[in-house]
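Of the protein chains in this complex, all but one are displayed in their positions.
What follows is subunit A.
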Amino acid sequence: MDCCGGTTEHDEDCGEVQVKDSIDAKTVDAAKALESENYSAGFSTTIETDFAPKGLSEETIRYISAAKNEPEWLLEWRLKAYERWLTMEEPTWAMVRYPKIDYQAYYYYAAPKAGAKYASIDDVPKEILETYEKLGIPLREAEVLLGVEGAVETAAEAREKPRVAVDAVFDSVSVATTFRAELKKAGVIFMSISEAVHEYPDLVKKYLGSVVPQSDNFFATLNSAVFSDGTFVYIPKGVRCPMELSTYFRMNAENTGQFERTLIIADEAAHVSYLEGCTAPVRDENQLHAAVVELVALDDAEIKYSTVQNWWPGDEDGNGGIFNFVTKRGDCRGDRSKISWTQVETGSAVTWKYPSCILRGDDSVGEFYSIAVTNGRQQADTGTKMIHLGKRTKSRIISKGISAGRSNNTYRGLVSVNRKADKARNFTQCDSLLIGQNCGAHTIPYVENRRADAQLEHEATTTKLSDDQLFYARQRGIPEEDAVALLVNGFVRDVLQHLPMEFAVEAQSLLKVSLEGSVG
């Protein structure tokens, strides 16, 4: 304990990284608060669980399909994906290194023994309710409160009382979905995808795999073969969803992979804001999470998809943690549609994730706002793809990466303008910050332009602090140094202001983050 050679007062300073002066102290603290030793969601729940046979085979897939009582076409669909997956190779181009995954060492399906879906919230096992409560998602209270206040009659009334409907996914099954009846009044379908397969087979059949095809990439194909549960949302024409929808994913069982599949469809002129949260217990083994999210926005529709990803990142020596290999893609299929991704990434041992927008409809808009914070030995390779196909399509990418400890944080993004995308526009801004000397920050933008009238800009803003803004602040009597700090600190807020209110708590600690001293 006397590595400083001094008194005990110095002990807490031992092992502290040297951080260069220009980096804001609060930023360092905020990053530290996200270290794995402070991981508050790391408890596990003891509950009897049913597993599929260990490993991946046709049998496992048949087991999953049977457990969910799926129609024949879906089983066929799964088996086709599995066949394809066997011929595919795991991608190695991302800037992440991890031990070879033994796909036969995982359970591909784990469900609480008491059954998958419960008729009412009262039937949900106590352990599970407690788990969600501990994570700050009181499923029961939400329903009870609704009862006390009396049901809200109209969608308009519902909008005035902001609440969140939650689909809670525990390992491989959805255990509860709140406010369903409430949403139904507005015509909104919000349920687990397993239920939707039975209740709305036509919709599922029409849209499943239409944005992320079965054979899209190695992990998406794996997901297509074994996906367990996830959320299905359909917003009918002209409806503005009366409340925030959310799914809370919890991985609990050991040696289990979670493979959820989310499908959100916003019909013409519909509007929805959807939130996603993820946590997992502290375990020594690596766990696999390979999800697929598909968004479809028709004419004039708008989807806002927010994620706070806080999977167990592994301890500071790199033991355990979630491998987060996720395919998220939105299809702006209709004219004037808009899809906006906002993500706060603080968890996972390895992240491989590129939420993308296919801007197919004329005048459609894609947005991507991201903060990725890595600590310990975390590795994140994340970014977005904006594929401009329609006329006058616009996209904006704001990405902030903060690396600390021995972590590596990579932004990888593609902006592609098709030959027919008249007057496409993109603005990309990505900044990265290193806290300490043992981490890495990388930026790999790909820009493909096939239009003379497209306007594409990629900037590292640190070099381009607006003189006008600076002048304005100084002219108001703010000293230059403070003015610079003020403006630079505004960076991260760009992203946070796009997070829904419900994530205010998570966002609170990140608000202290500034990108002062960023390297490019």
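As a convention for this text, a residue touches a chain if its C-beta (ideal position, glycine included) is under 8 Å from a C-beta of that chain, and two chains touch if they have at least 3 such contacts; residues count from 1.
What we mean here is this: contacts and distances are computed from a predicted model.
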Problem set entry | Protein name as given in UniProt for the chain not displayed, "Dihydroxyacetone kinase subunit L", "Aspartyl/glutamyl-tRNA(Asn/Gln) amidotransferase subunit C", "Peptide/nickel transport system permease protein" or "FeS assembly protein SufD" | "FeS assembly protein SufD"
Problem set entry | Hidden-chain contact residue, picked from the options A:I47, A:I444 or A:I478 | A:I444
Problem set entry | For subunit A, the residues touching the chain missing from this view | 19-20, 93, 95, 419, 432, 434-460, 462-463, 519-520
